[in-house]
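In what follows, a structure is listed as structure tokens, so that the remarks can point back to it.
The complex is shown incomplete by one protein chain, all other protein chains being positioned as in the whole.
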Amino acid sequence: LAAEGYDIFAIGRSLTEESPLATVLRKDAPGFRAYAVDAADPGAVSAAVADIDRQSPLSAVVYNASAFQMASFEEIEPAQFEAVWRASCLGAMVVARACLPRMAARGAGAALFTGATASLRGGAKFAAFASAKFALRGLVQSLAREYGPRGVHVAHFVIDGLIGEGEGKLAPDEIAAAYLAVLRQPRSAWMQEADLRPYTERF
Amino acid sequence: LAAEGYDIFAIGRSLTEESPLATVLRKDAPGFRAYAVDAADPGAVSAAVADIDRQSPLSAVVYNASAFQMASFEEIEPAQFEAVWRASCLGAMVVARACLPRMAARGAGAALFTGATASLRGGAKFAAFASAKFALRGLVQSLAREYGPRGVHVAHFVIDGLIGEGEGKLAPDEIAAAYLAVLRQPRSAWMQEADLRPYTERF
Amino acid sequence: LAAEGYDIFAIGRSLTEESPLATVLRKDAPGFRAYAVDAADPGAVSAAVADIDRQSPLSAVVYNASAFQMASFEEIEPAQFEAVWRASCLGAMVVARACLPRMAARGAGAALFTGATASLRGGAKFAAFASAKFALRGLVQSLAREYGPRGVHVAHFVIDGLIGEGEGKLAPDEIAAAYLAVLRQPRSAWMQEADLRPYTERF
Partner (left out) sequence: LAAEGYDIFAIGRSLTEESPLATVLRKDAPGFRAYAVDAADPGAVSAAVADIDRQSPLSAVVYNASAFQMASFEEIEPAQFEAVWRASCLGAMVVARACLPRMAARGAGAALFTGATASLRGGAKFAAFASAKFALRGLVQSLAREYGPRGVHVAHFVIDGLIGEGEGKLAPDEIAAAYLAVLRQPRSAWMQEADLRPYTERF
């Protein structure tokens, strides 16, 4: 994205625990700035987004955060179930609420959200993660139908497979390339939902 | 259900605000007892379920609670978004956690969960409700895959249309009849997901 | 169905090759009559349906025929691909065309169609079967939306698992019971799509 002239900003509760995708997005971005903010904290997110928007009018946001959990249902405490939802869905809602109205006011912008296989299928031992990822997808569909006609592109990617380098993994650079292709789409032909997986992945 | 010999119990935060379905389930049930409990409160739900199970071994649970909300995204405060999820999804998780392990220990029982059109489609102005109903469906699929092989029937109904008496509405008695037909299914042929709508409903 | 007072009729290209479900539907039906007709032959189906309708006004039709095929794509000749579609989808269209307008004229009736896991997922080695079962489901959805408001109940079952007696199989009697429960639904609460599987079946 930086190579395409985007200024890059990142919001995260703990930016020392960074996903491979975040690392890729950050490298080579000269004006990069990170905000150590909990995505589910409305006031802090709103302040960070306002600060970003002042530096560089907000044109795109990628929500990639989630809390993975794989455990049999009897091992999942309600508080853990809630924590997975807060990271994977409520944070996205809070970020969308800070960004989409600004974009809609300008009639332009894009918001991409990252799902998983569990967005479409609730497998055994995935009660918390699947529920949270389904929740994110339902939210994103609503946002797409509400903000699309106002000129804001809202899309959801199902990332199906392990992210990483090497055979059989989703290379972070290639995920970024797919996201970038969608960010570049003019409003005549917008993608709303797509999946991405390595060629060897069973599905 | 009472006419079929089931003892009926109900758990609800405010049992004076009763849904038509709850009213139907309660009428004619001689041993009926109501528990004024918040479904999202793990301790209270667990105590109520233990109390019910002592009176009559728990054979079926129907989770029908939800909080409906229709509002444009900019009008939805994060706290409201969360409240809709707590009523529609977290409560179901807490109730399932109190009931399913008891059923699995006996290798029998059924848990039915009520969804809506918004379980499958996130429409404009339904960001909170669709997200919560998607979340419920993801949870229920996971539970079905986890508890089915242990002899517990977990199913999800999409109720598509207004509930009530009269032409073009879903009669509560008929919803109850459909649920009862599923409760009666032997484990040779279990339904996991179905929809129900009036014949005039567009979908 | 016979025990419920239905007169039973069957249409099939070769009624000596009978499915377990057909056998169940036929037993104990005093007025049972079989028609040796290819379901994809419009003239013959139309004549058989007219003949049945004269004996007993047509109230329900169950389309259960299909041609299963599991083969790698390179082994499937176009003629075989077509034969699977003719048995699984075109036959259903021809039968629906003979039956649904008669039912719509009376404002009552039901048509049930039998799908499979391959109705929802195109697996490797299922190119012909999945394509034909997807085709059937698309047809049935259209028919439901077109005939529902005219008083005709159109529904699709995904039968997921092996049909037969014994642990881990779908008992034909139980499939029939599920179909019968749907045939009995009043138009206030109609199911359109449901699945059925044994409790041990992975999905």
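Every chain is named by a letter (A, B and C) in the order it is written, and numbering of its residues begins at 1.
Convention: contacts are C-beta pairs under 8 Å (C-beta built on N, C-alpha and C of every residue); 3 or more make two chains touch, one makes a residue touch a chain.
Just so we're clear, the structure is a prediction, and the values are computed from it rather than from any experiment.
Engineer: Going by the touch rule at the top, give the shown chains the omitted chain contacts.
Structural biologist: The chain that is not shown touches these displayed chains: A, C.
Engineer: For the chain left out of this view, which of C:Ile11, C:Val94, C:Leu112 or C:Ala194 touches it?
Structural biologist: From the options C:Ile11, C:Val94, C:Leu112 or C:Ala194, the contact with the absent chain belongs to C:Val94.
Engineer: Which residue numbers on chain C touch the omitted chain?
Structural biologist: Contact residues on chain C toward the absent chain are 40, 42, 72-74, 76, 78, 81-82, 85, 89-90, 93-94, 96-97, 100-101, 118-119, 121-127, 130-147.
Engineer: Mind pulling the chain A residues that touch the left-out chain?
Structural biologist: Chain A touches the chain not shown through residues 145, 148-149, 151, 153, 169-171, 174-175, 177-178, 181, 185-203.
Please note the rule applied: only the chains that are shown with their structure count from here on.
Engineer: Name the shape of the chain contact graph, picking from line, ring, star, complete and other.
Structural biologist: line
Engineer: By mean C-alpha position, what chain is farthest away from chain A?
Structural biologist: Following the centroid criterion, the farthest chain would be C.
Engineer: Got the chain C residues that touch at least 2 other chains?
Structural biologist: none
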